[in-house]
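One protein chain omitted, others in place.
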Amino acid sequence: MSTEQFALDNVLLWLIGLPLVAAPLVYFAGRLFNLGRWAALGVIGLTWIPFVIAAQQVGTGSISLVVEGMTLRMDGISLVLAAIALSLGTLVVVYSNRYVAHEENEDKYYPMLVALIGVITGLGCATDLFNLWVWFEAMAISSYLLVAFYRDQPASLEAGLKYLVQSAVGSVLVLLGMALVLALTGTMNLAEIRAVAGQPATPGLPLLAAGALFVIGFGVKAALVPMHTWLPDAHSQAPSGISAMLSGVVIEAGLIALLRAVASLAGVTLSWGVLLMGFGALNMLAGNLLALRQKHVKRMLAFSSLSHMGYMLLGLGIAVYVGQSAAAAGSFFHLINHGLMKGLAFLAAGALLYVLFIKTGDHHSPLTISDLGGAARKYPIVALTLSIAALGLGGLPPFAGFMSKWQIFVAGFETQNIVIDLLVIFAALNSVLSLAYYAPIVNAVYRQEPSEAVTRGQALSWTMSLPLILLAVAIVILGLWPSLLAWLTGPAGTALVKAFGG
Amino acid sequence: MTTLQIAVIGVLGLIGIGLYGLLIARNLIKVIVALQVLVKGALLALVAAGLASGKLNLGQSLAVMVIVVDTVVAVIGLALALQVKRRMGTLDIKDLSTLKK
Amino acid sequence: MIQALILLTMGLPWLGGLAVWLTTNKHPRAQHTLAVVFAVATGSAALLLLPYASATPAIVIPLGGLFGDLTFTPDGLSVFLAIIATVVGSLAVIFSVNYMHGDKQLGRYYELVLLFIGAMAGLALTGSLLFLFVFWEVTAFCSFALIAFNNDDPKAVAGGIKALIITSLGGVGLLSGALIIYAQTGSYQIAAFLERAETLPKEVLALVAFGFLIAAAAKSAQFPFQTWLPDAMEAPTPVSALIHAATMVNAGVYLLARFFPAFEGVAGWTTAVMIVGLLSALLAGLMALVATDLKRALAYSTVSQLGYMVYAIGAGGVYASQFHLLSHAVFKALLFLAAGAVIHGVGTRDMRQMGGLGSRMPFTRTVFVIGALALAGIPIFNGFWSKELILEAGLHEGSLWAYGVAFFCAGLTALYTLRMVYLVFFGKPRSHLHAHDAQPAMKVSLGLLALGSVTTWLLAGPLSELLKSTLPFHEFHELRTGGMIQEVITQPATLAALAVIVAGGLLWWQRQRLTGLTRMLQGLARMATNSFGFEAINRGVIRVTQSTAEALRVTQTGLLSWNVAGIAIGLIVVLILLAWGK
Partner (left out) sequence: MSFLFAALTVAMLLCAFLAFRARHLIVSALWLAGCSAILSILMYLLGAYWIAVIELSVGAGLVTVLFVFAISIAGDESAEFRSSIPRPIALIISLVSIILLGFMTISSLIALPPATEATFSEVLWQQRGLDMLVQSGLLFAAVVGILGLLSEAKVPVEEKKTAPAKELQAGRPVVKPATAAAREAKA
């Protein structure tokens, strides 16, 4: 490796490399000195420095890093992914301080989390199809242990196993798609594939098959509807910090991998946008209906992730279909907001799970809606933040979720296409339907009669409250001032439309 | 029929058999065997794709990495299976369907 | 100055909410004081806005991107609605000091009430469609949270969620309308839309118009969305007065009035509005006649009176509708609060258990009767004048059958009002209830509202002047108070209406003699108690949704094999779609 390629002043190298290189150090710090949590916090804190510099350098363009003949390029889309991974990651590390303390695998938790953040940042920057797959697999492998973290719990193992098998099947499908692309275009570089795939001489049908394989293969991770079945199990059984990461970052990373891969085949057909919109509608409806009768809070939140993935897919589909960046920007805004809101919801629910059950040594009991009863009197911060998260997810103003949905909807109506208009109205109706399961959460926490679990509950530590407060404040601020993140979502939307050739 | 086409049929066969095995298998270790069969299909597909595009070395080097990654996945899967056996005393996936609805 | 006043009108309640929150439930006395101070200050700020009313936006905050400008326009209609919301709101807060005494979650109560008042003021004052929708949803949320305030009571929770779902469902109409407007005009400004409405394609404008009608009907509990309002009576009574009589339900009427100039020309729209209004007035009137729960009877009468206002808008009488809105806000708030005093005093809402309470709570009886007379439309009280104006507008613009129905409803109103008053305050006591009269803070609110019920009609002239001078797109005729009196008194229709009202009243006195008629009406009464089947439709929709959701849960088998099958099936479907689409 030459010095030129590994120029240490390249900020991208630091941004991706730092967490990856530091992960083993975090492991040893945890293993030998029991300092894993602080080492992790330090590493992630340091990673913010290259992130801020990178964010300034990217602007509306991109920055790249050449490693061994391959390029990593950070554009708007990667920046969005890095931003949400890093923000949520930081808060999850703080939050987990108590949550996983004294657990058997605490020393392995933090290095995996740090590695996960680095890998997801890298995944966003891949410019090579196969490289994308390697990052993708690295992400999956880093998260298996985190899902099956409570390895003495059968349910946790079951969730981990389903996650592993379904991810592996998805990854094989992606590989098949890649083989098809390689056979027909002779390259793995996304830009070169695009150039070749758009030519009329290239046979279209096998590339369509490749696209389908990508959509399904990456769609397993992105939780598109018939492939979503691992998600409720994994999200509900993982430690709550990890549930937040899975729901707020990992499935979105799957979505972005899907977009990158499919974008390279944009020239083959115009129907990718339609496909995305179709999956969007399916996800919204199925997610909401599956969540409606759910009594376990974390499972309900997991199902609602499906419907939120649906909103993002809808916006992205519109953007791809009509080549309009506003809808994509709305989707990326919703991606960030969903990360914040769902992260908050999982962390707040997890805080209750922790003080009501886990702290007393009960890893088995799920948190049900009735357990939430009257939590407000004993845990006012958790109750308030959980309510904010639930209402934000339900799309009520003045929280961030409303604004991003609105942006998607407006962009949809701006196309003046009657089918898209109907889809948007369908999405709005789904939003109303979702209130039917978010509202009871709010009612439950403000009951006067505390539930049995709450009366037995333990005290809550400030390290768990702090991330909740920060996230809630962010959600409210973004809801009141939605253009605050336009610098992030705007370029991402433009980058997406550009990637699809708009 | 050219060797390439036979290879493609081989790929499809492996994928089909692997999928079928995955769908009917009840034993966790067999599930992982099925995953391995699927991966073998992908490997052959990559080599065949290298051949088809005239870039065999590229196909080979991708396949190498796939072997590594999927061996790792298989090992983690086996480790999970062992842990399942240890905690629950069974490898039957029907006993592993407590999380539903 | 005007900017500061607008910000105060909206911001004070929210600051008050924050202050109450910071005081915590350990200091209930401070919470009461803070809430009252902030509510009254808000009302005063809104009143001070009056001289500054104008059609130009006072505050413009660009938000960038697809979010347009956040504007606040203090025109006549906005200021008028803001004043009603904040002044009636502050009276409800004063009333709460006694009513909510000793509640364990006092902080949450006041926070939500103040948030609600602020949101309502915002809804009235904003000139941006996006923020109209924002405040629309915030009020929906507040009403949900306040109806379900007693979270331990499943009925309250169900009522709250029902209100939230139905009003949000209607909100989708507003949302689509607003989005269409933005897509067509590139702006969220209401004024810009009203100006350019005629240039929009006819069918697009019709979509917007009917979308807004759906939204208004859901919010104002009009046909066919009226079912949420009676269930909302689980809320604490001051909240019912605040949300379900005086302010939130007015938002729908406000919406229709605000956009009337744009939609006037849409084919069939005015007729649809009239039909919605009349059906609501008629059905709700009948339901009020058979209701046994005091608050429900009042709720039905609210739906019925709102029906009148909607009918008036359909008939082109925007001014009459707004004038009735004012009267109704005052006398209905009075009735609700007085009912609250009764409920607080005797501890039940069932009118069958009351009776003869008048002698034991004379003050409450007096003010309730004043409110009832206003509701029934007896001369001198404010309800008389506004109702006559509506009937007059109906006679001028609408078709005769519609006028006939409205006429009939006037009699119906008198009938159910008299029944209510009689059941509660007169006759023989039907059970041994402990009763005490209104407490001091309650008396303040009730007294002021009773005064209002007798006097607000004198504001007819100034209101007309206010609306006429600041709303460029509505064509208001000048109307002075003196002119109105003359107009109403000299109209022969007025006498006819009065006759109907008196006849309605007499019907109650002669109820024993009319047993034959009563028996004839029994079927109707049974239908009325069952909300004419709309409850059944609601329940059906809910049941279908729930059972679909339950059935769908089977797909989450938890079995790895089926999970993998899901992936394979997804692949097959996508492959087929793509190959076929090619």
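Chains: A, B and C, in written order; residue numbering restarts at 1 for each.
Methods note: a contact is a pair of C-beta atoms (placed from the backbone, for glycine too) under 8 Å apart; a residue touches a chain by one contact, two chains touch by 3 or more.
Computed from a predicted structure; not experimentally measured.
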Left-out chain, listing which of the shown chains it touches: A, B, C
Which of A:A23, A:L285 or A:L344 contacts the chain that the document leaves out: A:A23
Contact with the hidden chain (one of A:L35, A:A55, A:M70 or A:L484): A:M70
Among A:N10, A:S62 or A:S142, residue touching the chain not depicted: A:S142
Touching residues on chain C - with respect to the absent chain: 559-562, 565, 568-569, 571-572, 575-576, 579
Interface residues of chain B (partner: the chain not displayed): 1-10, 12-21, 23-27, 29-30, 32-34, 36-37, 40, 43-44, 47-48, 50-65, 67-69, 71-72, 74-76, 78-83, 85-94
Absent-chain interface as seen on chain A, which is shown: 1, 20, 23-24, 27, 67-70, 72, 104-105, 108, 111-112, 115, 118-119, 122, 128, 130-131, 134-135, 137-138, 141-142, 144-145, 148-149, 151-152, 154, 176, 180, 183-184, 186, 203, 205-206, 208-209
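In this text, only the chains that are shown with their structure count from here on.
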Selected pair, greater C-beta contact count between A-B and B-C: A-B
Rounded Å distance, chain A centre to chain C centre (Cα mean): 41
Separation of mean Cα positions, chain C and chain B [Å, integer]: 63
Centre-to-centre distance between chain B and chain A (centres being mean Cα positions), rounded to whole Å: 26
Multi-partner residues of chain C (at least 2 other chains): 553, 556-558, 560, 564
Where chain A touches two or more other chains at once, by residue number: 161-162, 165, 169, 232-233
List of chain C residues in touch with chain B within their complex: 553-554, 556-561, 564-565, 568
Complex contact set, residues of chain A against chain C: 161-162, 165-166, 169-170, 173, 204-205, 208-209, 211-213, 215-216, 219-220, 224-230, 232-233, 269, 271, 274-275, 286, 289-290, 292-293, 326, 329-330, 391, 396-398, 402-403, 406-407, 409-414, 416, 421, 424-425, 428-429, 431-433, 435-436, 439-440, 442-444, 446-449, 481-483, 486, 490
Residues of chain A touching chain B in the complex: 130, 134, 137, 140-141, 144, 148, 151-155, 157-162, 164-165, 168-169, 171-172, 175-176, 178-186, 188, 232-233, 236-237
